[in-house]
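Notes to accompany the following structure.
Only one protein chain is missing; all other protein chains are in place.
Labels A, B and C are assigned to the chains in the order they are written; within every chain, residues are numbered from 1.
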Amino acid sequence: MRQIDLKNFKIRTDLIAEAVTIQERKEVEPGIFVSEFLLDETNAKKVFKKPGNYTTIEFEDVSDTDNYSKVKKILKIYLQKFLKGKKTLLVGLGNQKSTPDILGPKTVEEIVVTSYLEEFGPLEEGFSSTAIFKPGVTGETGLETSSVLKNIIASFQPEQVIVIDALASKSLERVCKTIQIADSGIEPGSGVGNKRTEISFETVGVPVLAIGIPTVVDAVSVVADTIGYLMKQYSFQKKFLHTKKSRLVRASQINYLKEDVEVEKEDKERVLGMLGSLEEEEIKALFSEVLTPIGYNLMVTPKEIDFTIQKLAHLLASTLNELLHPKLGETKE
Amino acid sequence: MRQIDLKNFKIRTDLIAEAVTIQERKEVEPGIFVSEFLLDETNAKKVFKKPGNYTTIEFEDVSDTDNYSKVKKILKIYLQKFLKGKKTLLVGLGNQKSTPDILGPKTVEEIVVTSYLEEFGPLEEGFSSTAIFKPGVTGETGLETSSVLKNIIASFQPEQVIVIDALASKSLERVCKTIQIADSGIEPGSGVGNKRTEISFETVGVPVLAIGIPTVVDAVSVVADTIGYLMKQYSFQKKFLHTKKSRLVRASQINYLKEDVEVEKEDKERVLGMLGSLEEEEIKALFSEVLTPIGYNLMVTPKEIDFTIQKLAHLLASTLNELLHPKLGETKE
Amino acid sequence: MRQIDLKNFKIRTDLIAEAVTIQERKEVEPGIFVSEFLLDETNAKKVFKKPGNYTTIEFEDVSDTDNYSKVKKILKIYLQKFLKGKKTLLVGLGNQKSTPDILGPKTVEEIVVTSYLEEFGPLEEGFSSTAIFKPGVTGETGLETSSVLKNIIASFQPEQVIVIDALASKSLERVCKTIQIADSGIEPGSGVGNKRTEISFETVGVPVLAIGIPTVVDAVSVVADTIGYLMKQYSFQKKFLHTKKSRLVRASQINYLKEDVEVEKEDKERVLGMLGSLEEEEIKALFSEVLTPIGYNLMVTPKEIDFTIQKLAHLLASTLNELLHPKLGETKE
Partner (left out) sequence: MRQIDLKNFKIRTDLIAEAVTIQERKEVEPGIFVSEFLLDETNAKKVFKKPGNYTTIEFEDVSDTDNYSKVKKILKIYLQKFLKGKKTLLVGLGNQKSTPDILGPKTVEEIVVTSYLEEFGPLEEGFSSTAIFKPGVTGETGLETSSVLKNIIASFQPEQVIVIDALASKSLERVCKTIQIADSGIEPGSGVGNKRTEISFETVGVPVLAIGIPTVVDAVSVVADTIGYLMKQYSFQKKFLHTKKSRLVRASQINYLKEDVEVEKEDKERVLGMLGSLEEEEIKALFSEVLTPIGYNLMVTPKEIDFTIQKLAHLLASTLNELLHPKLGETKE
């Protein structure tokens, strides 16, 4: 088999939890995991991310009302720690005409906007000054998002900027099931290390908080994940068939991802041949080489994404509204 | 009857054709009238408008396909005269969530955006550099529209700015049936003479072209117009009843607005009492005093406005696309 | 002045409160008025309405959160009395592409739909069987709404039908400020007395409840109302100027509609001439004759209608959800 060149290969992920190995991951509620992580300069360079504090909240489906409420409670606690200012610009990044991208614009549309009321006197206690902005994407507007944003920030002079964006994940398991909060700033539609397009404390002079949820995953990841699941299921079934439980339940009814199974190297090579001898990153690089020249390295989203994004935007917006305007939280609805 | 104080009274109109008496109004096609007008400094002050060149195109319903094509041909000719630049920022003013306000945003959404392609080399001949921006309104975003716009212009550095906006008219007859083009700049959501919020050649250093179509009229105008029509119809019928035609056609079937009738002063006073002794402006001021304290000085729009605005936005956008990107005009669809 | 023929003239109103004089109108909460009315066969014929029970709830602006909650409480109490069935078809009448018409479609879109769950077993206690239908309008679909509806009802076999529709009012004062509930059925897009198109208990065999809110008013009513207000204000000011209060407050700051003033006949004729000698209905018929031949007998809506309809649809839908699925009301949000 040909050599796989990992140098030029990078599956896009916007999640720190996928870029580094995070040790401490607490289960703060049943099924809800939180990790708080400080990415220092040295490690940041290694993973092509920006240094800063990253909080990752992982959960199951928010279409369940009970679970939705729990996630909201946790989000409120951890998001609170990042807020530091009485005048906030909330930015909804992304293309409003692309379903998986619409998280940011939808969220800020639900924010209770107050800044224009200050013209008539100071705001009521329990409310802070808020404004929103939806810059669109360059392909839609022709304007460079980063430059537009810097100008809006310079003009509005907020004490903090909160950016909401749909992210890409490397893994099916995280899509619509992870919220990442970071104080490292953002670089709209681009790589890392470009001071010209970066929106961060260093470049705009006020804290820039980024809240993101992965809504897409690329086809390469779907394929590589599935290959991995195949081996896990294989190993699980091999082990399971010798247990008593197997007489009662069919193996196919068990979610083997939640079982603790080790995949053995020789099994991998037997089942998958040369493919099985590769590391996960090599497999992804290989499939990337397979799909790219035929134009199929597409990003994929679950079919029910429209509904889920609606829910998640409402989750973010209502939490932000309650934190930025505590008085709102007291009245119901 | 009480004194009517005209000092404090001003029915809002954004149409120069309603603010001054324009002499030359040419019928360039059957049913399509164009006036070109230079408002000088002196007259500008009198009517609280900004000095500049104003072109007004008046037409009938564009839902008729034939008429639509004719209006588009005329618009293209007269709009052409105002264009002066190879790099254009097109701004769609107005609240995207308010139907009569949506003309600007809808129009720029249909513009073929090219500026971001310049990154990959000069544009193909027959295309010019375009970007679009939809600032929203202050009550929605919390940001001061004027300040945001100035920052975007400073950042994009266009050679010309084209602003599309829904206007207010004083008269039912003009709603959705007039296009006004002016090079005098704009003042988003405000009066006249405020250098701080003005977007014009003087304040941003490049030509600022404003294209507007009236989509609303205030209730005061509807009422005053109707009173006026009542008198016109009365006078028409009085005259008509002594003609031979009256034996063949019922008076109620004739559009008396298209007939040439003089309303006599004594008729006015007999039919309308003291109300009939007032001038048109006094009548409007009076009804404004009647409707304001009870909160009914509302702006009104025709019921079918959604459909008509769609048509008009398409008219503006396709004309602008053909003028800014002449190569586009050559391929059909 | 010419003869005004009232025979052929009828300002469209869908509100029973505008068609008959209702005696009992209770203020059930400050600023919220309710009348319950049984229209019998005899009176029904007189006013061209269908006989049945009519409940009218009148209120002020629901954009105020406090007031919204109060109106919802009252609506829930009075709507409850009309409900009689465990299997409900909710119909949202109206053109989804016309802003003032969108109330019905928007409302049913927010209804919690359950009927399809019955396939998997009986519904949980506290939930009833619901389905929704948005027939569109004939000009949009080409289908006769009435016939389509009858077929859907025959197929779904509900125990009750609830139709939500935007109505026309004769008066500015009621637009978006009245909810009418009736058990008399409906006739989509048409007059009265046409058994072929009627959807009612008689024609479909199950109770048909109609919930409507006026969202439009015709230009004739706006004009006639304003003429009426002019006289009220005139009479109020004449009286007020001789009071002590007039030294403290300017007359123009007082909402004269809330004052108790009698308009004298001679004042009317002096101020309005021959116009002042006409009855209200004659004035409307006259203005209808004035506006019709020139194509301006348009329906008008307040400018902020988009936002208000959103609120009202949410009000209706959340109340209906709580009544049809009481279990829902117990969990918050």
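We take it that a contact is a pair of C-beta atoms (placed from the backbone, for glycine too) under 8 Å apart; a residue touches a chain by one contact, two chains touch by 3 or more.
These figures come from a predicted structure and were not determined experimentally.
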Of A:83, A:291 or A:328, the residue that touches the missing chain is A:291
If the hidden chain were put back, which of C:33, C:78, C:127 or C:156 would touch it? C:156
Just to verify: which one of C:147, C:203, C:292 or C:321 makes contact with the chain not shown? C:147
Residues of subunit A in contact with the chain that isn't shown? 1-2, 97-100, 172, 216, 219, 222-223, 225-227, 229-230, 233-234, 237, 252-257, 269-276, 286-287, 289-296, 298-307
Spell out, residue by residue, where the missing chain touches subunit C. 113-116, 129-134, 136, 138-144, 147-148, 150-152, 154-156
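FYI, only the chains that are shown with their structure count from here on.
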Dominant chain pairing [most C-beta pairs in contact]: B-C
How many angstrom between the C-alpha centroids of subunit C and subunit B? 33
Averaging over Cα atoms per chain, report the distance between subunit A and subunit B in Å. 46
What is the distance in Å between the mean C-alpha positions of subunit A and subunit C? 47
So subunit B residues touching two or more other chains come to none
